[in-house]
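Left out: one protein chain. Kept in place: all the others.
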Amino acid sequence: MGLLDEYLLSFITFFPLATGVGLLATSALASLRGSAGLPAPLWRAVALGSTTLTFLLSLRLFTAFDPTRTGFQFTEHVPWIPDYGINYFVAIDGISLLMVVLTTFLVPIVLLASWNDIERSVRTYVFFMLFLETGMLGAFVSLNLFAFYLFWELMLIPMYFIIGIWGGPRRIYAAVKFFLFTMFGSMLMLVAVLVVYYLSYEQTGRLNFDLVAPPGSQLPALLDTQIPLTGEAVWWRTQFWLFAAFGLAFAIKVPMVPFHTWLPDAHVEAPTAGSVILAGVLLKMGTYGFLRFGLPLFPAAAVEFTPWIVGLALVGILYGSLVAMVQSDVKKLVAYSSVAHLGFVMLGIFCFNTQGVSGSVLQMVNHGVSTGALFVLVGMLYERRHTRQISDFGGLAKPMPVYAAFFGIVVMSSIGLPMLNGFVGEFLILLGAFLAHPLAAVLATLGVVLAAVYMLWMYRRVMFGPVEISENRSLVDLGVREKVVMLAMLIPIFWIGVHPETFLRRIEPSVIELLRQVEERRAVGPTPGVEMEAEAEPAEPPPPAAAEPTEVEEPP
Amino acid sequence: MSASVMLFYAFSIMAVISALGMILNVRNTVAAAMSLVVTMVALAGIYVLLGAHLIAVIQIIVYAGAIVVLFLFVVMLLNLRSDEFAPSRQRWLKIFATALGVVVLAQLLRLLEGSLPVTPPLPEGYGGYRQLGIALYTDYILVVEMVALLLLAAIVGALILAKRKID
Amino acid sequence: MVSGATHSELLRWIPLLPLITAAFHGVMLGVLRRPASRWLTIGMSCGSVLLSFLISCMAFASLLSLPPDARLLVDELYTWIGAGVGNHAFSSEVAFRLDPLSAVMALVVTGVGSLIHIYSVGYMADDHREDKGFQRFFCYLNLFTFSMLLLVLADNLVLMFVGWEGVGLCSYLLIGFWYSDRWNAYCGTKAFVVNRIGDFGVLVGIFLLFAALADAGTPAFSFLDIERNFEAIAGATLQVPAWLPWGPEWGLVNVVALCFFLGAVGKSAQIPLYVWLPDAMAGPTPVSALIHAATMVTAGVYLVCRLSFLYAAAPEASAVVAWVGALTALVAATIAVAQTDIKKVLAYSTVSQLGYMFLAAGCGAYDAAIFHLGTHAFFKALLFLGAGAVILAMHHEQEIGKMGGLARRIPRTHMVFLIGVLAIIGCPGFAGFFSKDSILVAAWASHVPGHAWLWRIGVGTAVLTAFYMFRLHFLVFYGKCRAPAELRASIADPAKVVIYPLYVLAFFATVGGLAGLPQAYGEYIPILGPVENSNSLANFLAPVLSLPLHDVPHSTEYRLGAIAVAAALLGTLVAWWLYVKRTDLPGRLAHSFSWVHRLLLNKYYVDEVYDAALVRPLVTLSDRVLFRGIDAGLIDKWGVNGTARTVRALAANGLKYVQSGLAQGYLFVMMLGTIAIVAYLVN
Amino acid sequence: MITPPELHLTAVLPIVIVAIGSMAILMGEVFLSRASTVLGRKATDIWVGSVLGFASMAFLALALYAAWGAFVGGTTQVFNASHPLLQLDRFSALISAVVALASLLSIALSISYLAELRINHGEYYALILLATTGMMLMVTAIDLLTVFLGLELMSVPIYVLAGFDRRKLRSNESALKYFLIGSFASALLLYGMALLYGTCGGTSFAEIRAGLDPSNPMALIGVGLVIVGFAFKISSVPFHQWTPDVYEGAPSAVTAFMSVTVKTAAFAALLRLLLLAFGSLEASLTNVLWVIAALSVVVGNVMAVIQDNVKRLLAYSSIAHAGYLLIGFVAGTPAGYSAVVFYLIVYMFMNLGAFAVVVALANHGKDCERIESFAGLARSRPGLAALMTLFMVSLTGIPGTAGFMAKFTIFAAAVNAGVIWLTILGVLMSVVSVYYYLRIPVLMYMREPGEEAPRMEIATGEALVLIVCAVAVLFLGIFPNDGSIYFFGEIPLLDWARESLEPLFAS
Partner (left out) sequence: MLPLDHVIGLSAILFVLGVIGAVTRRNLIVILMSIELMLNAVNLAFVGFNRAWPGSSAAPQLDGQVFVLVVICVAAAEVAVGLGIVIAMFRNRDSVNIEEVSLLKW
């Protein structure tokens, strides 16, 4: 492997941020010399070029990825804060591969899509987008729990600003709500992370945040940690609560009902680019988190939680669809449809079988592309009419036939029309669900019906019928740039729909490996006290005042 | 009961009464200051009884002589008339605080009674200016220097705050 | 059961050709905005479908050249979806399969499809209602042809489902083709959504079937594999909660069969999901002919027949199929009696005829179902195209109240339309007679509970069919012309490109019945004399259908046939009496039985009932309870913002006042804190 | 016969340097204000102030260097071996260095600010140096006497500094409240010290450690009162109420100075006291600290939510941060204490940075402290807005900034010590903190500018402070331990924090 391949992941991850910092530096230098710096369009162009290059690099990653090998590839492991077991440890498997490609795909798309959308503080916006991309990529490729957490929170900041600065009238409320919700979950997750960290320390005698040991090393791995199922207090069940804390953080991000209310607000208020990235990538953080951390670290608890999560996923599917149905704002409708779609993803993950989980991973990509495309489309409309109320439209197919065609295809993809991407994911998820939770699967299948209801109803009200509002009569159809954006988004929509094996082939070995781990670690006896003592041979004595992790600190 | 003990009680009663006088005297700030002087003098007396002669002297000189005078000086300077205060905004709080103080005092006295160290006989030369002086200029030399700095800070500070006009 | 498969790379081109054309149109229109020239459009669209038809014929020929139990051509392209390991390995190939059943379907689809494509050239020629409508129409039509071919040629259920959904999509697009009319768009959406309800059943059926097969250790999922491994799951049961009826164990096969039937009900517009089909008439008439009469709506029947092995093993489900079919036939026929829109009448008649097909399938006579499917495709397409010709002639007037006396003005249309009517009412000699007869015989002979009643319903429906079809015919073509005066002059037979396809169809509507001539009649073929195995269609289909053996004596068959003919005659006579002889009667009848009339005119208020019972409550629930109540109210207002408010209130209404700004208050708090700490430490 | 004591002057070198500096500044002020030119320029107030400011910075730099040398040298030096009052060990050296650095930065921040507010008096620098002397004394002390003396030497100048803008009612009030409550707390502390002296017979930490009898109520009262005295200085609930009032009223530069240095010094002294003197009372003290920490975290964060004044908001946030720091104490492990040290250093940078922005915005003798006056700042002052955002983000504890690393180390130590519930409370309250910290970026970036025009130029000193703090916040956020900066060499801050505590645990 050449140098590029060896550090490919790092290149991909940090190239956008490096571009952003470089642009900032030029502007800082320019301001020192009293000039205005590079013009905003040039910033945009540079950012577009850089993110496109990132995407091409990730395509290289996609092709160079060896689907026949299980385990992680493109590993880079550099000590960072070794005293705390914090390492720069990045690697990908099939699951994160797809997420990386999805992310790098969407960012240039949204940059292009929001070319004219963002008018003020363009440079800040460009910088935040680049920063955001690095944050998202970092979270997807990090195998060090600490680094993951770092990226996980880091990407909140640019998103927060993107919503808050360039958003709609209630943008501040939405941005703050988004931030608070996510922080609430992730803060509890931090505590859980620390507990896991401590358990690992207690058992191995070494401080460590690496999820798995890098290949060929003797370093400890969090996945080897025995996380006890029970604790000292009767009601204290370590693994249970740890999973709950991780799960809450992820569930908020997903979002699962009833932690979803930040999503509609954030989506409605965010600018197009923000909505696309939010729906396309950020929501995937939650489901990805379940896959990467929630399930393998706490398999027994995950299984125990399954009925609840499946239940909530179902509620999400049905509830999201029903609520989407009655929305009067297109973006809000799409937002609630995300709740429903992500409900499918959660359902698939908690099937614990290959079909379900593979379907979920694929559906994550699908949702990213389809819902992203929907938001781009809504954004195009908003650019023209500065409204998103369904009632302000009607008959748009007449003045904007190309737009209507694209919108139609994306809507169909979103409601899972076969040979478009949405179907494959939903189908596999439901198939998996039928093998695991038949009744839930039947109910979830109802969601497919409801999806058609709300999407087509919306489509009908926006696109069909007579043009009654005079502003709509003179709407301009899509321009070349917008067509390019949409065509680019149609490529994965059709590709995944027609030949999903390209992706499934890469997902499946990782999913099988993941499920094997879960099964294996579940099987390892849940009798913590005895086993832990037998295995724990700390290299150095635990800290003097260290109490049991499960000890309940009683206030006096 | 020896004379010293009787004197002690006399001084104690004097101190307490004058202290009470200080905190109960609502009208007259000058009277309060004078009560404070009385307390301090009484305490100086007790210091003598406790064998801390130098401290007693300094108590009189510094406290009664300097500090309280400073108080009086300020009172005069500001020409205060304390009876023009509006009704208290925190009357109940203050009543409660007073009551609480009394309860705490009772508890404090109860607790302190049994836990005091035993008093040994006085060694030679205890409390004299010589021993204290040696201590101050050997072991505590740094403390003396630092107290000097503190006083410097106070002087500078008082100047900055109270000078009518700073150039 | 078919033993082995022959590979044939020809098959893929049958569906792909229309797809390529559709894609070409789509790119030209949707992306480039450069509409192709009219002739290029016509040439590509009609040419591709015709070519498909030719290839189908070739494939059909090569199929015929194989021995009967090896008649299976397969064309595998690639693995579409594959996931899972071991016994749960799911794999769905993109593969096409041509067996007798799909061959018949493919021929019908491409054949009728070609004719309708050609017809559309004329029908859509004057369409200026929508921008660039012409090419768009053919784009959709080609896409539909592709989907329908995919549906019938698919080698496995999942791929079939692709076509299944695809035709739904095209139906949606074509119903709402004139989208500027809000009603059309509504109808399109309604069709899609109702179809989706059926799709729900198909999906569940697929999943259940796969789950059962996987449990049995044979997860292979092509039709051939399923049929081979079917024995393993034939006796399987589903555990359900005991409080459910027939709990705690349901026969898996029955459940699966019912699930698929739900799909069929949706697609083929049976009770209770038939409501979309009449509304689907909002689309252009060729669409109604192709999609909503000849092909797509019969997909349900095809599905049931395709899975005949499943239904044969599921008697209870089959009974449901038969009864639903019979009731639909009857109910739709009653509604058709009162309709005044020419296409609506035909739509309800389609529903009714589809009911016949399900009646047949439910009774195990899958061959009869397919037979009727084929003949129905011809005569119903004929009728629709004829109606289209009428509508064209009337300048897009569909109300039969404004027609009348057209026989003289458009004689050619009148003739072909009459042939269609005769075929549908089962006039002996016409195609419909034989197929309907086979169905009635099958119903009579079957072992479905209440089969005698099924037969009676069938006959009753036949009476009604004859009545409403002739009512339509008489009202349109006879009597006085009720069209506005300024229109009358211009009423004339449409162009050749419109009429010629009608002739072809009329020909098949007349002689098509011979393909499945029941043996009882085969004995007495006029010229040829007795023919062995006259029911060539049934024989041809036999290897792929699980046909039960119901031997009906020929004498019974004649008797039943005679009753059917009598029924048709009765209906015809009543129609003649009411609409030719005593034209004042219908109005008076409608007046004196006004509630019945209103009930029928308003289709038993089913739409309204659905609206009131399902749609409105659901919307209200979603809006008032879920969205405003739970989402905005409970979670957001109380939960999320409530927490924020609580925190703020804690500060603003509580802690704030401790921070009074008065220093002595602070001292007091300190005093309290000190006391607390000291007290804790001392104790 | 009087034996002259054996004095190790190196042990008090930083203190002495700063003390001499303070006197030199006072002298310099007298002479310079009489002179007609300063360094070749006309002796305007501003020039005198600048020269004095730079001189005091030089002294502080020297003290920093000395303290740093002591830290690197690593030996423990006792000033007067026969009667140990001061002990310059690695811990006190590190904290002295930090305090010196913080004072240095505060002075850099003040020079132009004083001119802006027209309170440009040389005594200001002298008072800061005196306060710094007191802090160094306090953290070097190993005797209650020196602790108290240091505390007073620290407090008295700050009382004055708080009221330094004496024409302003708010500044008066600030000084008055701080003084009043501070001297009340001092009295409580003193009484506690007296009781401790009474039980143990001595005032040095060693004697107290030896003589402390956990069953003796007098000793316990003494310990309690001493804790209260420090709880006041670190502004933890319920001894926090002065903090917002004083921070709000005092001139911003003073607030910046006192919010970081006092907290650092007081925490360090408390840490020494707990480790060296009150070791035997660990369990019950931990419970007391648990409650104080919990209350501080809750009250600080909740009250900050409703604030409309940035300084007041930061005051409440400092109460909350005191709570977080106390979590490290509750953990009570070496990891916990070293996390506290790390946190203190990080807190210094981020809080100073935040105040530096407030100071840099002060215009026409008025502090830019109303939260609305930040509206639209991103438009008019993009650089300052970005920096403010950085500091707010760091105070919130978002990863990638030093604030997160600090919180992380504290929470990690707490979890390792089994202090789960307090940690959970802490993290939940940091969610609340998100709200108010991010309000400022919200205003800066997402609102239109108000009528108040901010100052458009930035002074060199302010720029210096901002850059140093921003770099530190970012750098320590990403490389808390193993980073190295060109010229400065390796900066293993976490290691330093851990190593600094070794002498305290050794004894």
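As written, the chain order gives the labels A, B, C and D, with residue 1 at the start of each chain.
We adopt the following convention: a residue touches a chain if its C-beta (ideal position, glycine included) is under 8 Å from a C-beta of that chain, and two chains touch if they have at least 3 such contacts.
Note that the coordinates shown come from a computational prediction; the quantities given were computed from them, not determined experimentally.
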item	value
Chain not shown, its touching partners among those shown	B, C, D
Identified contact with the non-displayed chain, of D:G69, D:G198, D:G279 or D:P449	D:G198
Interface with the unshown chain - residue positions in chain D	144-145, 148-149, 152, 156, 159-160, 163, 166-170, 172-177, 179-180, 183-184, 186-187, 190-191, 193-195, 197-198, 201-203, 244-246, 248-249, 306
Touch residues of chain B, complete complex, unshown partner	2, 4-5, 8-9, 12, 15-16, 19-20, 22-23, 25-26, 29, 32-33, 36, 39-40, 43, 46-47, 49-52, 54-55, 58-59, 62-63, 66-67, 70-71, 74-75, 77-78, 80, 82, 85-86, 88-90, 94, 97-98, 101-102, 104-105, 108-109, 112-113, 116-120, 122-127, 131-132, 135-136, 140, 143, 147, 150-151, 153-155, 157-162
Absent-chain interface as seen on chain C, which is shown	656, 659-664, 667-668, 671
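Note that in this section only the chains that are shown with their structure count from here on.
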item	value
Euclidean distance of C-alpha centroids - chain B vs chain D, Å	31
Inter-centroid spacing, chain B versus chain A (mean Cα positions, whole Å)	68
Approximate Å spacing (C-alpha centroids) for the pair chain A, chain C	39
Two or more partner chains touched - positions in chain D	217, 221, 287-288, 435
Chain C: positions in contact with at least two other chains	644, 665, 672, 680, 682
Chain D-touching residues of chain C, taken from the complex the two chains share	644, 647-648, 650-652, 655-656, 658-659, 661, 663, 665-667, 669-670, 672-674, 677-678, 680-682
Residues of chain B that touch chain C when the two form their complex	89-90, 93-94, 96-97, 100-101, 104, 111
Footprint of chain A on chain D - complex, ascending	287-288, 290-291, 294, 331-335, 378, 382, 393, 398-400, 404, 408-409, 411-412, 415-424, 427-428, 430-431, 434-435, 438, 441-442, 445-447, 479-482, 494-495
